[in-house]
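The complex is shown incomplete by one protein chain, all other protein chains being positioned as in the whole.
Going by the order they are written in, the chains are A and B; count residues from 1 in each one.
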Amino acid sequence: MTSLPATTERQLGLAIDLDTCVGCNACVTSCKEWNTGGHMAPLTDLAPYGGGVDGVWFNRVHTYEQQSAAGGRTVHFPRSCLHCAEPACVTVCPTGASYKRTSDGIVLVNEDKCIGCKLCSWACPYGAREFDVDVGVMKKCTLCVDRIYNENLPEEDRVPACVAACPTSARHFGDFADPNSAVSRLAAERGGMELMPELGYRPSNRYLPPRQRAEHEITIAAPPLQAVDAEGGFLGWIDRVLSR
Amino acid sequence: MHPAISVIFFTTASGAGYGLLALLGLGAALGLLPPHLALGLTGLGLALALISSGLVASTAHLGRPERAWRALSQWRSSWLSREGVAAVFTYLPAIAFAVGWIALGRVNGWVAVAGLVAALGATVTVAMTGMIYASLKPVAQWHTPFTLPAYLIFAAMTGLTLFNAIVQIFGLGPDWLIGLAAFATLAGWGFKRAVWRHDAGIEHGPTLNSATGLTEGRVRSVQWPHSERNYLLKEMGYRIARKHSLRLRRIAQALAFAVPLALLAIAFFAPPWTAVAACVLAVPVQLTGVLVERWLFFAEATHTVTLYYGEQ
Partner (left out) sequence: MSARRIRGANSAPSQQPLADTRAPNEDDGVQTSPVVADRVAKTTCYMCACRCGIDVHIQDGQVRYISGNKDHPVNRGVLCGKGSAGIMQHYSPARLKKPLLRTGPRGSGEFREIEWDEALSIAADRLGRIRATDPKKLAFFTGRDQSQSLTGWWATQFGTPNFAAHGGFCSVNMAAAGLYSVGGSFWEFGEPDWDNAKYFMLFGVAEDHDSNPIKIGLGKLKARGAKIVSINPCRTGYNAIADDWIGIRPGTDGLFVLALIHELIKAGKVDLEYLSRYTNAHVLVIRDPGAADDGLFMRDSEGRVLSWDQARKAPVDSRDPAIEPAFAGTFTVDGRTCVPVFQLIAERYLDPAYAPDAVADRCGVPAEKIRQVAAELAYVAFQQTIELPVAWTDWAGRRHETIKGRPVAMHAMRGISAHSNGFHTCRAIHLLQVLLGTVDVPGGWRYRPPYPKPVPPPNKPAGKDGGKPMTPLAGSPLGFVTDPSDLLVNDDGAPVRIDKAYSWEAPFAAHGLMHTVIRNAWAADPYPIDTLMMYMANMAWNSSMNTSETIKMLTDTDENGDYKIPYIIYSDAYHSETVAFADLVLPDTTYLERHDCISLLDRPISHADGPGDAIRHPVVAPDRDVRPFQSVLIDLGARLALPGFVNADGSARYADYADYIVNHERSPGIGPLAGWRGKNGGDIGRGDPNPHQLEHYIEHGGFWHHTLSRNERYYKMANQAYLDFAVHMGFLAKAEPIVFQLYSEPLQRFRLAARGHGAIVPPESERPRIETYCDPLPIWYAPLEEIPSDDDSFPLHALTQRPMHMYHSWGSQNAWLRQITNQNKLFVHRATAARLGLGDDDWVWIESANGRVKGQISLVDGVNPNTVWTWNAIGKRKGAWGLDHDAGESNRAFLLNHAIADLLPADARGRRYANSDPVTGQASWFDLRVRLRKCTADEAGFTEPRFKPVAPPPNFEPSPRKLSFGAQFKNKEGVR
């Protein structure tokens, strides 16, 4: 049923720290690796060893340069489904294949119902849906729904594959519906951003913006060096240094 | 947006078909069209043929056409689903009307009602089609107040050109009908130019800043996540060169509006047989023009996802 739940008991999602992400692509390949054998398996790759190679991925990392008053910086930007609260990708779906779970807010595609009309991918402003030409259905980030509740995994491993892999600890996961959840608090502290808020999709995922760098506390605190005055020449100097 | 031939053909053909159906239903119901076997057969035949071929073509766009029926289920939320439902529903009054009007040669009573309902169904279906595009926020050129009327006006325009041609063939047509067709074409032209003018100055809401949350300063894409073009870029990242699109716009205007107008003008003043020929000729010319216009409708539309790829 592609009408949206009025509210969801939980709203699970990711927080991604743009201040820490080094663009290593671990979240990208770990996502591919888990999901190509997971709920939406396979994530087909066409011409895998040739020109025009084109595969289905749920997570991709862009690189941007930002020039602002604060100076220039390079930012790595992982992009995956934001599990929006008002996802038109769901409401446009004519078949009910695309839906938002009432229990945890995860937005999923039911492959068996999908007719591959692609309309949901047109309706997603964020490019989070990728069509599997080979199977003829739409695929997308499942928020690792087959990991986070998986009783066949040790409890400590029941987190999204990308969060588990991220070597810089730049990816976080949790329930955004609960303002006291660790992830909600983190997002609040760091001023987590919503992407394209003007479109009103109300994304759940948050992007923690790069910290302001120019004025690191050490830079502010460090006094300029004073030359030990060279009177008495080098020997005088060394005595003075020693006598501190 | 990628201009998929199946979809372009679908919207053009069914648009004209529904337009024609609406006019026939309306005309008959209002008693303007006396029962006329040949007229009925060709008119409704053509309308239903255009509609059906369009719908069939549209399924070619699907990854899983065999499941197309599922698309009828979500009419509560999905314009695409509603379009499907409306399309299917419209067949019922249309067929009833056909039977009554052609076979039973009646235009009053339930046949008139069927005609009216068919006309209504046709209009609603076209409106649903328009809404599919008008509702898509990520595509600035579509998410405007112009999109819905555009679909309706073009359906009416192509429908009228067709309707007029058929009526003239059977020599039933009053001259003012030619005028009306010409007026519709003129209206279509004017409207399309208004749309283009609006698109030229269009306010793209989101920017790469808001798309990345890097609100300050200038943000530039310096590296894609992948070396080659993927689904997103092939489907939503379709780009058309400016000069290319200008040329196509001229072609579209010539074929969809200018030439048909000229032909209708000729028809208005010319002797009967030339007039009929001109009215008939206007149809294929205009439909070709509309196909080009529809192609541009997709090709010129930009999707927010291309922001991420630094392509806007």
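We adopt the following convention: a contact is a pair of C-beta atoms (placed from the backbone, for glycine too) under 8 Å apart; a residue touches a chain by one contact, two chains touch by 3 or more.
Every value quoted in this text rests on a predicted model; they were computed, and no experiment measured them.
Only one of the listed residues, A:Glu33, A:Glu86 or A:Glu198, touches the absent chain: A:Glu33.
From the options A:Leu4, A:Cys89, A:Leu108 or A:Cys124, the residue with contact to the unseen chain in the full assembly is A:Leu108.
Touching residues on chain A toward the chain that is not drawn are 9-10, 12, 15, 17, 19-26, 28-30, 32-39, 41-55, 57, 63, 65, 67, 72-76, 99, 101-104, 108, 110, 134, 145-146, 148-159, 161, 163-175, 181-183, 185-186, 210, 213, 216-219, 221-228, 234-235, 237-238, 240-242, 244.
Take chain B: the residues that touch the chain left off the picture are 222-223, 225-228.
Criterion: only the chains that are shown with their structure count from here on.
Mean C-alpha position of chain A lies 40 Å from that of chain B. The touching residues of chain A, counted against chain B in their complex, run 1-4, 18, 28, 51-57, 60-70, 74-75, 77, 79, 88, 90-97, 113-119, 121-127, 130-133, 135-138, 193-201, 207, 209-210.
Of all residues in chain B, those touching chain A in their complex are 1, 61-65, 67-68, 70-74, 76-81, 84, 132, 135-139, 205-206, 208, 210-226, 228-232, 234-236, 303-305, 308-309.
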